[in-house]
Every structure is written in C-alpha cells, then in structure tokens.
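Below: one structure in structure tokens.
Certain chains of the assembly are absent from this excerpt, and the rest are unmoved.
Order of writing sets the labels: A and B. Residues in every chain begin at 1.
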C-alpha cells in the first residue's frame, strides 16, 4: 500500500504499536478537545490563491535563529523515541540530515552524545524541563551546548503533568531500559502517572530566564506561550523566540488550537523576535497557513513518531519529504515563489 | 477498573440503577436541549493560560456567605437520595465533612435530624419549595435553622413540575418508604407525574421574600434566576445570593445553559451579592471557567448521585476528590495561585 498522506503513517503506527504505547502517543488531556481542535482549526481557514505568476522556480528555504533550513518544517521535541523504534532518537537525528532542525527532548531515550554522533552536522536545538535540582539542569545545558546544540527551547506549560485519561486507565509506565538516560530520573514502575512529576520544578518562573542566560550562550525560545500577555513578558525578558504550542493538547484541555492562538502572539510580538508553532500540522496547506499568519517555521510532533514507527530513519524521512512536497505544491498553487511571498492576504477565516 | 473522570461514575450508575430510576435522575424536560447544552457550552469556552509563575503553592480555599470551604465546589440540592443508596442523604452528609457545603433538598428521603447527626460540624444550607400550607413551610424553616443550617436556598423555577418525557413514559413513582419524610407530602402511587405538584405553591411571588425574612435569620439565596431583570429584582428585595440554575435542564427546555446565563446575571449584580452556578459541571476546567466568569462557587447535582450509587459516602468523596484534583490542576496550568487570581482574562469564547 502506498503512503500518500501523513494519515497513512498514523494508521500504520496505530496498527503496529502496543495499544498502551499508541494511546500514550496519541493521547490528549481530559476530553482531547484541544488535541482535536489543533487539527480541525486548519480546516476552517480558507486560502486565497493568486495565479498567472511564473512558478517555474519555487524556493522553500528559510532560516530560524539565523540557521538555514531546507523548508519551514522541523522536528518538535517528543520524548522516548525508543518506544517506536529500537535506536530511537538516533534514527530521528539521522533523518534530520535533510537540512532541517531537530529539537531534542529532555526526556530522550538515547544519550545526547549518541544522538549527535548519528548526524554530526545536523542542526539541533535542546528542549528543557527545568529540574528541581538546578545543578542537574545546568549540567544538562552545558553538556548539550558543548555538543553543538544551537538553541534552548524552554517548555513553560508543564508545571505539572497533564491529565491523560487513557494513560491513567492503562496505568502506563516505562520499561526500565527506556529511562530518560540524560537526566537519570527514576521511573517508578506502575505508578499512576506517567512519570514522576517531582523532578520538574513547578516553581520555575520568569526570574529563571536571567539565570538561564547566565549559564548558556544559546538563544532561548519559550515553548508553550499562548497569550499576548505572556508574549510581551517574553520580550521584556529578552528571549529570542516563542514557540506557540499547547503541548499537542496533552497539558490543559480547552486551550485554543495553536493556529488560533498564533495571531494573538504574532500581533503582540510585532516582528521583534521569531515566532514558531507546533500542533496539528498534517498537510502542506497547514504549513502555508501557519506561515501566512506569521509563524517563521512549524514543528512536527506525532507524525515524526509515526514515521519512526514505520521504518526508523527512513520513515521519518518519508514523512518529512511527503510534507515538503505538499508544502511546495501549496506554494505553487497560491503563487508564492519564495517564503517571503507568503503573506497574510493568503488566508481568510471560513464563515462556517 | 479505575475511575479516572466523572463520566466513569455516570457509567457505573447507569449500569447499576433500575432503568426508571436512572432515567428519573438523568432526565431533562422535553427534548433535553438545555440539559445537554449545560455540558456542551463549556466545551466552546477557551482558556487563556499564563505561565512561568511559581506554582509550588496553590490554594483552592474560598468562602461562601462568610463560611470557608476547601474548594469552590459544593453539593447541589437533589431529592430522594435513598433511590441511590440505602441511607441516602445521611451518607451524602458524611461525605460533605471534607469541608464543603451540602444544600439539603426539601424532598429529602431522610429526616433532617438524621442528616445532621451524621456530620454534626458540616456546613449545610436548606433548599426550599414553598408549600401551599405556609405553616408547614414555616415549621420546616424553623426546624432546620434550629439544626444549624446556615442559609435558605429558595427555588424559584418550579411553579409547576417540568415535563419529563421518560418519567411520563415510565409512569415513574416512588415506593412509599421514600416519601419526603420532612414535609409529609402524600405520594400517589402510579400517578402520571412524579410527584403531586399540588403541594408546591404556584402563587409564590416576590412579596413572599419579605415574609421569609420575617421568619428566619438565615440569608436567602434565590436558585433558578437566569435573567438580568430578575437579578435586579433579587437585589431590590434584599436577598443575599443568586444561584444561576436551570434545574439541570429539568424544568423548561431551551432556556440557556447556566454558563451562558452567568455573565448576564453577574453583570447585573455588579458584585453586590454572591452569585453561584449549578448545571453541567463535569471537569475541573468547567469549575475554573465558571469562576472566571464570575461565579463564587459551583454546585454539583447528578455527579453526587452517581458517586452515591457507586459507594455511598465513599463514592461521593471520590467524586469530590477527583474534581478537586482536576480543579487544582487547572489552576496550576493557568497560573492561578489562589481563587482571587482567577479572573475573566482567563477565558474567551471559541469561534466555533
């Protein structure tokens, strides 16, 4: 069977992963309203295509934090890739060699050294959960910086873990070998929640941005900002980017779809720093819409895990290449010859 | 099987109660449009979470009419608890000992003395249907006041009983032993409507507020107000609170969901008296939304009966504790460290 859209990879993963793993990956918080709306919100946005432009040359390249990427879709941080493929994040990192960026999770199931070794020249950012033990946090940051990581993506929406009903029903836990190798968080088997939340520091606050800046040269991106108020605080604390995210709908249910929150954040930021988005990207037109509404680049979460489940490095590449082809086509069909031609005029919200 | 959300208790109750009892509890008036919208209206409200605040200490305590409660969820008045658990309201009252308020129904299936005996220190309010025989009404009020009840919740939306199709189909009636012990209303077996409506005085009107004030020191809360006009009348008649309610959608079908009516009432009241809400609360984010829109506290109806059906006092506690955990989490995820930090900025209405 040919895989002709991202949903085909999803169907494969559903059929081939253990049920509890599948539900851990697909799950959202509570009633999954936000998880589902992340996707459905794109269906209500209409494209306004422009025609009779010479589309013989179309360039999908752009930059994020000054680094060039081949098209504006990168790999969002998700944990525990070994659940999907034996050597987990190492395979993911190799696929990234197609010249995009891979944001590695704090909760990776491979050592950072091994991840880097697989694709030494790839562009990598590190995702950070601030740990209660600030020494562990500092050590982690300095380790990855020395490995060539280029930016620090601080997740702000996880002062506690989201309420994922299926994981609770499944009493989902990790085999010991999947423990988060890089920060040595003890995993309690059969504990009710996925992972002991005690290691994440719920006291993390705006004042910690200054501390992070004091221990790293990497630019800081805040992942999870959804409001103009927090966007303004982000700028006043001198971070270098905002990743509009709701954690794939896995943290607090009924927050807005990220594509709906994007405009509010973009309007507050006024171009002073780069704004990214993750959540719900499933087609090339989704990418185009996010860019038209002001995102510099989008990040893919679950679809990367579906590709990884399918064929490891090769599966991740297939997912990315399919989306690249779709995005390229959506530029051709709307008259955009370069990323800079993707403007807000391209979209309108459906009356429906 | 683990019970991970309130709907799990509902499923248990559906499976374990006699069909006609289940339909009596779940039923709404006519086509059940309001009953269902009470719940679905919350799904259209979006939360605007704030991050990077120190969430290591979160306090859910608040007060109602000056009494402290451990979190802003209390027990709404519902009748005939013995339908769900042998000693009915006595078990419900014991669960309330977790420091919330229990509004006891006029139509309780236990004697008030017994209800109080089970949890002598609990906070209790009394719900009142004015009886045609005003002497009975007066006796009831003075009885419960002497038992330590702290407020009088006058139901205003029941000049007649709602048209509940399933009860009519089932010709639902009560076994004699479930008669409303405290007011000695004769129950006619096999009568077409649930309960002889003749005992409730359909002539009750605004002028009776003065009479009630003349016979009790308890503050008076009007339950069932849905419009700005009635809210203004309530204030001009010197009541101490309004409980925005549509009787769980059991009286007049196609009135607004309570969360939709709340803003109109809150805007009319302008903080002069406390405003509460019941109807459709099923998750912690529902509670947060109601508070953000101006409710001081919300009341739980059917979910209490589901918990009671499951395990009596213990089941009611489990329901309340689960909701408390969810509400706590929703505060953590939106950056609210105390009830006073829950403001209207937290919500927006979905475009959908």
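What we mean here is this: contacts are C-beta pairs under 8 Å (C-beta built on N, C-alpha and C of every residue); 3 or more make two chains touch, one makes a residue touch a chain.
Being a predicted model, the structure only gives us computed values, none of them experimental.
S.K.: Because only 2 copies sit in place here, please give the count for the whole complex.
M.R.: Whole-complex copy count, per this file: 4.
Here is the rule we go by: only the chains that are shown with their structure count from here on.
S.K.: Cα superposition of chain A onto chain B: how big is the rotation, rounded to the nearest 5°?
M.R.: Between chain A and chain B the superposing rotation measures out at 90 degrees.
S.K.: Enumerate the contact residues on chain A facing chain B in the complex.
M.R.: Counting only chain A, the residues touching chain B are 30-31, 33, 37, 44, 156-157, 159-160, 162-163, 165, 168-169, 171, 202-206, 208-209, 222, 224-227, 229-230, 233, 251-256, 260, 349.
S.K.: Under the touch definition given earlier, write down the residues of chain B that touch chain A in their complex.
M.R.: Counting only chain B, the residues touching chain A are 1-2, 4-5, 42-43, 45-56, 283, 285, 326, 329-330, 332-334, 345, 348, 350-352.
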